[in-house]
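For reference, the structure discussed in these notes is given below.
Omission of a single protein chain aside, the complex is shown with its protein chains in their original locations.
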Amino acid sequence: MARHIYLCPLRWADMDSLGHVNNVTYVDYLQESRVDMLRVHAQATGGEQLAEGTVVVRHEVEFVSPLVFRFEPVRIESWVTRIRRASFTMAYEILDELPDGGRHVYTRARTVLTPYVFAEERPRRIRDQERVVLERFLEPEPVPEGAT
Amino acid sequence: MARHIYLCPLRWADMDSLGHVNNVTYVDYLQESRVDMLRVHAQATGGEQLAEGTVVVRHEVEFVSPLVFRFEPVRIESWVTRIRRASFTMAYEILDELPDGGRHVYTRARTVLTPYVFAEERPRRIRDQERVVLERFLEPEPVPEGAT
Amino acid sequence: MARHIYLCPLRWADMDSLGHVNNVTYVDYLQESRVDMLRVHAQATGGEQLAEGTVVVRHEVEFVSPLVFRFEPVRIESWVTRIRRASFTMAYEILDELPDGGRHVYTRARTVLTPYVFAEERPRRIRDQERVVLERFLEPEPVPEGAT
Partner (left out) sequence: MARHIYLCPLRWADMDSLGHVNNVTYVDYLQESRVDMLRVHAQATGGEQLAEGTVVVRHEVEFVSPLVFRFEPVRIESWVTRIRRASFTMAYEILDELPDGGRHVYTRARTVLTPYVFAEERPRRIRDQERVVLERFLEPEPVPEGAT
């Protein structure tokens, strides 16, 4: 029931020729935050396969405001919105916390992931131990009416 | 009414530690294909601002099957599905054409873009000349019932 | 006794915030050209381990003139300057051929590589078959007087 916080360091090389962090790079930031969440928190509990042993099934990324290079890392909050038999959905916000307690959001995103057996090139079910890890970050989304 | 075809060369560096083209790199492929479409085809017609003078508002990327490094480029088809006052939506498929005429799809994606005045850090409307360029690639999607 | 020619496609993302192809990206271009040379040409002759089964021991890269994004690929010539027991040296030029027959050079570089057994994390000797592949590209450098 907690969000994972990842303080993502920027690189000078992340800026594109327009001086902004490029849209592609944000998707890398999401990956770094995801690896951090799944690997760090899963270690003690048999969930370590989740960090590298997953493939991305779907990304939805909404770019809210531009980010430019600075030395301070940017905050990425990530959590789990849905756990199914052989896939789960993560949500993220890339943001700065403001001195007045507000939040300046750069990007919102969701990723559907599936555990994957790379040696056999096939998806697999989520194990019970992994489910326990994911449930720690579960913050279900209200399902919109009429949605499947 | 035509799709833009971009033959996207892979780089050995595009493979991640799992031996697949990484999900982040696909998003770069989309960008390369988009720049190619907007820049090449817009040159003669006053649409050249569309290639670099746009920002990504939203990405939806669906990963259908894994792609591994090879020397042959991969085919990216891109087209326009919607043109609004100050934004437009592109769709893409990353695929191989098979000898039997079939298609092996790796990725399907959609991107919402808005023209942007970088000097003033603000979005702007699509110009008439730009609309003409975009309409050349227009292939509207059937709007699902009840969608906004 | 022949140089390997690789026509290296640029990516829009290769430009940094100064509008030039970033110095780091050139080093990736060298890698792509090297993989192309070793993999394509070594296939028939038992030299295929050279392409991926090597590690870089040393790079020397001289940046001669700036390169900016364009749709045309840039030419990379690569060859072998030295073959030792467990390492070899490659040289490269990244350039455009001019209509008048001249050459506009962007970058000159040299790389020392060693074949590597990744499973055991140790270097190994060059095999006879591999030596034959490398000798096809051999163009020895004049050794400067007094050099070791």
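Chains: A, B and C, in written order; residue numbering restarts at 1 for each.
We take it that a residue touches a chain if its C-beta (ideal position, glycine included) is under 8 Å from a C-beta of that chain, and two chains touch if they have at least 3 such contacts.
Please read these numbers as outputs of a predicted model, since none were measured by experiment.
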Where the unshown chain meets subunit C, residue by residue: 17-20, 22-24, 27-28, 31, 52, 55-63, 66, 118, 121, 146
Interface residues of subunit A (partner: the chain not displayed): 9, 11-13, 28, 31-32, 35-36, 39-40, 71
Subunit B, residues in touch with the chain not shown (by the definition above): 12-13, 15-19, 22, 24, 69
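Here is the rule we use: only the chains that are shown with their structure count from here on.
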Central chain (distance from its CA mean to the mean of all protein CA atoms): B
Averaged-CA centre spacing for the pair subunit B and subunit A, given as whole angstrom: 23
Approximate Å spacing (C-alpha centroids) for the pair subunit A, subunit C: 37
Contacts with 2+ other chains: residues of subunit A: 17-19, 22, 24
